[in-house]
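The following block contains the structure, expressed as structure tokens.
Rest of the complex left out; these chains stay put.
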Amino acid sequence: MTEYVFEFIRQIRFVEIIEFIGTFAFAISGVRGAATKKCDWFGAFVLGFVTAVGGGTFRDLLLGMTPFWMLNSIYLWCTFFSLLFYIFLREHLNQLNSFFFWSDSIGLGLFVVVGAEKAMLLGYDTWVIVVMGTITAVFGGIIRDILLNKVPRIFKREIYASPCIVGGIFFVILQVFNFNLPFISAITIGIVVLLRFVAVRWDLQIPKLKSEKTL
Amino acid sequence: MTEYVFEFIRQIRFVEIIEFIGTFAFAISGVRGAATKKCDWFGAFVLGFVTAVGGGTFRDLLLGMTPFWMLNSIYLWCTFFSLLFYIFLREHLNQLNSFFFWSDSIGLGLFVVVGAEKAMLLGYDTWVIVVMGTITAVFGGIIRDILLNKVPRIFKREIYASPCIVGGIFFVILQVFNFNLPFISAITIGIVVLLRFVAVRWDLQIPKLKSEKTL
């Protein structure tokens, strides 16, 4: 028995741990959003799940593939744990803000890599690869905000997508030099995390659109 | 001529009658929602149609199949009739609330069965079968609420998805005993309808999420 568990743990790859943490952080952000609208546990679960897997699902539909979460129940469980976590540790969440910021950022970077890699393996153009990486990373949050009846925050305030786009571009450029995939992935994630940190730390903003006088 | 009509009627299976009634009830709920936002007839038609077929469409996209309503115009006609029904019998609708409650519940149960069966035939895991049944039943209402610019009601107030999930689980369990599909389907629908009735009758609620003090 013990050796099976041991074997199981040994087979978990590093990237899966990152993915779990990233998914968890994304799901928590969905659950927190649900709490602001006084949703019940079911609504919170759906919102957490959609935030976590929405980007990858949309990517897979665009690429004509079976959505990744239908092939592995881990994402469902991860959302379930994040809901339990929220229900029982809600009071202490604010002390964990910095943990969630980093988890979310690393998840963001990893999602860019996963999305970009999938599009690359299917032979799409460079720009499609960048777009797919970005969609994987940010689309879940857009659906979360639609379900919460808000204009997606990412369109208005935060530098959130730009690090993904830049990360995706680096992912593509680094391919040219024939580095191996783990190295390229690590660099891409690093760039996304770094840019997001810089953007939040110095409160960088993309210029806002001015409206016409009369519409 | 008469014999053709007779033959046509003879070929309608019982499940198709249930499906028509369920689709009608779902479409009416979309049309009623459209009326609350002063939509025009076109908007009401789209909202009715989306409420009725939205769940199955999303399921089919996830499963990589052609959306079911593109293969049979009956769903379009059913929505059309529900719109006419609303326009002409609007004043009397409240007297029919109980009829619509039961139609909606039976439709809900049938949609769970249809969705779960499709996923099962494609060989998906148990939990995907339950999820697909639930998505088929509840996703149309979620899109309706998004289009009406509201947080989906199902996330906040009503016990609506839980009966579907429980029904889906029973659908899967009953497979193990090798009952035939019509029997399993009838039991599943019965469970969904019963649970929904119990939930509404005694006003059961899923616990709400409490928000953190500061977000």
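As written, the chain order gives the labels A and B, with residue 1 at the start of each chain.
Just so we're on the same page, a contact is a pair of C-beta atoms (placed from the backbone, for glycine too) under 8 Å apart; a residue touches a chain by one contact, two chains touch by 3 or more.
These figures come from a predicted structure and were not determined experimentally.
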Whole-complex copies, counting every chain including the 2 in place: 3
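Here is the rule we go by: only the chains that are shown with their structure count from here on.
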Contact set on chain A toward chain B in their complex: 31-32, 34-44, 46-47, 57, 61, 64, 66-67, 70, 73, 76, 86-87, 90-91, 93-94, 146-149
Residue numbers on chain B that touch chain A, as the complex places them: 61-64, 124-125, 127-128, 131, 142, 146, 149-152, 154-157, 161-162, 205-215
